[in-house]
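Here the complex is missing a single protein chain, while all its other protein chains stay put.
The first chain written gets the first letter, and so on, giving A, B and C; residue counts start at 1 in each chain.
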Amino acid sequence: MNEPQLTPLPLLLVFIPLASAVMTPLLARIHRSLAALTAQVVTAVSFVLACVLLDRVAEVGRVVYWLGNWEPPFGIEYSVDMLNGIVLVLVSFIGVVVSVFARESVASEIDEEKHPFFYAMFLLLFTGSMGIVVTGDIFNLYVFVEISSLSGYTLIAMGRNREALTASYNYLILGTIGATFILLGIGHLYMMTGTLNMADLAKLLPPLYKSRVILTAFALFTVGLSIKLALFPLHVWMPNAYTHAPSAVSSLLAATGTKVAAYVLLRVMFTVFHPNFDLNVIPVTRILLVLASIAILAGSMLAIAQTNLKRMLAYSSVGQIGYIVLGAMLVNRTGMTGALVHIVNHALMKGTLFLAAGAIVYKTGVETVEGLKGMGRKMPVTMAAFTVAALSMVGVPLTVGFVSKWYLALGALDAGMWYLLVVILASSGLNAIYFWRVVDWIYFARPSKELESVPAGEVPWSMLVPTIVTAGLCILLGVQADLPVSLAEQAAGLLVGGAH
Amino acid sequence: MDELILGKYNYWVYVALMMIGFYAVIAKPNLIKKIIGVNIFQTAVFLFYISIGKVEGGTAPIVWDQAVHYDNPIPHVLILTAIVVSVSTTAVAFALIIKIKERFGTIEEDQIRDLRRTPTGEET
Amino acid sequence: MIDILLLTLLVLCALAAVEMRDLLSAGLVLSGYSLLMAVVWTRLNAVDVAFTEASVGAGITTVLLIAALSRTDRGEALVSRTRREIPSLILILLTGAVLVYGTLDMPDFRDPGAPAHHHVAPRYIEGSAHEVGVVNMVTAILAAYRGYDTLGETTVIFTAGMSVILLLRRRKQRG
Partner (left out) sequence: MGENIIRRTITRLMVPFIQLFALYVIVHGDSGPGGGFQGGVILGASFILYAIVFGSEAGRRRVPAPVTDVLSSVGVLIYAGIGLLCLLLGSAFLDYRALPFKDPHLAGHYGIFGIEIGVGLTVAAVMVTIFFETAHRGEGGETRDG
């Protein structure tokens, strides 16, 4: 591999959203509409920069930036390789899509005088996510976890129902416990190594693998991150949060929040710690494989039982997070590729579904699954996008969902765990049950009386286009899977290349 | 035995404080009591960090010509940041609790759960 | 010896704050707990941190708690305790056991040979004065070596301010 390249690109990915978030309330004093516009411009610029950065990473392998020009491990380092390069592109892309969607959606859900602060908070959530992904310093990661968490709690509480408040409060409690565990884990690592730089930790930790301090640190990280990741059985905060948050917020959180946490879990388990630690020192991969399998099945089954559309989607996410963890815990290249591709694919699918759900609320006020009856005639384009994403969730060929499941299944076979195929197939069956029921209602059921009176028609363009774009990508990246898969394979090689 | 107790006493106290705070967070149904628990839970971790930084015979980490050893300043810096995070979380939590009181009329978790089972369709 | 006394007192304060039914009293005990913690930290030579804990933990947090109580309820409701207590206690004992397990391999408290003091820290101790030009090493790290964290920290504060405005500010705010 070439020498890592020093460039301020990674910094700009965090600095621009951060400074803009802080400026948003000031800009909005000049003109109200500048708040929404700032969010759109900033996420778009970040997306372009993230693409440039990924291109650079593909060329040189690793791009770093030393903040304050202090060389690591003495200063804080930003370090981007293929893994976080992909996640940065993903997060910023979803940021663009959701901020375009947000303008009309937020206008209908949030009081106007709160818009400046709302968009500031939206950008802070974005800043936090980007900062978590880009950093190579484990304490800096904690700081940005807190930026994204605090803004996340508040954004969820902005939902219209009073349940949004309790959902936010419960998330705050669990999230704070999770973050405090992570902080304590960092303390344990620091105590034994004297460093906070992730690359430096990776070098210093192997001789300490038998130390009980390090084992405790690992346990603390795993539990803390599992809360943020909403890994079964620590998912309890998520369904209420996603159900009651404003549409734009649930879309952003569902598509990026848990993905960023998944990234951190992979980073800690496979970069800071060596895969051999996970495999040979403690049976953590076994435990997480079991939990992931339960998550996949339980998430899908709970989803079937739901009557609220967003809550159904949230429980489905519990299962999908299980897929990501399952693929990673196979600790082989194919399985990891599947997990990474699924991080991207699930963001696109769940993004589409939550955007469509938001569009339905905007247009008709319908929040229940049953309320979708006959919706196909009222909002044909939105429902087509919804259907594409739903088919992808089931894993129909030519969609992204199929690509993920294909690699996950191959990875399970590579690891000699054929029984995991049963889990994957069973959950696909369960997904088919609840999504087929919905699709059936959308197209073949008679609309309810209230819906009958709503005139047919789509949401405004600014909400429709983002939904179509993500749905289109669910197909495009399912047919042309080479690009995401080859990038994911490279990243997977970085993570589990040396495992045995 | 003395050595064992004195050598680790700070660390055991941090564990004890953490357990007390954690207990309040999960076992107490009052939302404000939970935040008191969160505060104890977090300061316990801060105590752990500050204890790491202490060196036998060290002086406060401010350059001083008669100092032989200094205490490790890194944990101090990290905990300054963490205290700020902690007070920020507390402020947001109180704001949420005030809103919950306004819209549910109570800050007891059990009563809120009962209210949510029988939705009143209450809106702003 | 006095340190052990202080630490034991801390545990008692924490227990009292958690068990008191009157939330105002619990808040005041919590404030005392923070002050005690600040004393402990001063004795551990963490003067900056102690200063902050005294002003934030004992000061601001208490004022906010009282303000919040004035808008909610001061007393904690009596509840049937058994339903939560057993599972909570199991979870807490489990957590405690893991954490104590971790302490077994820790370097002794005050051990100058502990690895944490030998890798990155010496550079800061040596460098604060001549690399940064600041005699308070905590400030040197906070503002220079790890100055970016502090920007993040200031952003956290800003986030908290915006959060509270979003949650609590009323429609008609003149001025």
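By our rule, contacts are C-beta pairs under 8 Å (C-beta built on N, C-alpha and C of every residue); 3 or more make two chains touch, one makes a residue touch a chain.
None of the values given here were measured: they were computed from a predicted structure.
Considering the entire complex, the omitted chain makes contact with A, B, C.
Interface note: of B:Met18, B:Ile40, B:Ala95 or B:Leu115, the residue touching the hidden chain in the full complex is B:Ala95.
Taking the complete complex into account, A:Met23 is the one of A:Met23, A:Val236 or A:Leu494 that touches the chain left out. When the full complex is taken into account, the listed residue touching the unshown chain is C:Asn136, out of C:Ser34, C:Thr95 or C:Asn136.
Panel shows subunit A; residues 8, 11, 15, 18-19, 22-23, 25-26, 29, 65-69 of it touch the chain omitted from the view. Touching the omitted chain from subunit B are residues 62, 80, 84, 91, 94-95, 98. For subunit C, the residues touching the absent chain in the complete assembly are 47-48, 51-52, 55-56, 59-60, 63-64, 67-68, 70-71, 130-136, 138-140, 142-144, 147-148, 150-151, 153-155, 157-158, 160-162, 164-165, 167-170, 172-173, 175.
In this text, only the chains that are shown with their structure count from here on.
Taken pairwise by the contact criterion, the protein chains are fully connected, each one touching every other.
Contact analysis places B-C first among chain pairs (by count of C-beta pairs in contact).
If you average the CA atoms of subunit A and of subunit C, the two centres end up 30 Å from each other. With centres taken as mean Cα positions, subunit C sits 5 Å from subunit B.
Residues of subunit B in contact with two or more other chains: 22, 52, 74-75, 81, 85, 88-89, 92, 96-97, 99. Taken residue by residue, subunit A touches two or more other chains at 139, 143, 146, 150, 153-154, 157, 190-191, 196, whereas all remaining positions touch fewer. If you check the complex, the residues on subunit C that touch subunit A are 98-99, 101-107, 114-121, 123-124, 144-149, 151-153, 155-156, 158-160, 162-163, 165-167, 169, 171. Taken in their complex, subunit B has these residues touching subunit A: 22, 25, 31, 34, 38, 41-42, 45, 48-49, 52, 74-75, 78, 81-82, 85, 88-89, 92-93, 96-97, 99-100, 103-104, 112, 116, 122-124. Residues 3-4, 7-8, 10-11, 14-15, 17-18, 23, 26-27, 30, 33-34, 37, 40-41, 44-49, 52-53, 56-57, 60-61, 64-65, 67-69, 71-73, 76-77, 79, 81, 84-85, 88-89, 91-93, 95-96, 99-100, 103, 106, 108-112, 114, 116-117, 120-121, 124-125, 128-129, 135-138, 141-142, 146, 149-150, 152-153, 156-157, 159-160, 163-164, 167-168 of subunit C touch subunit B in their complex.
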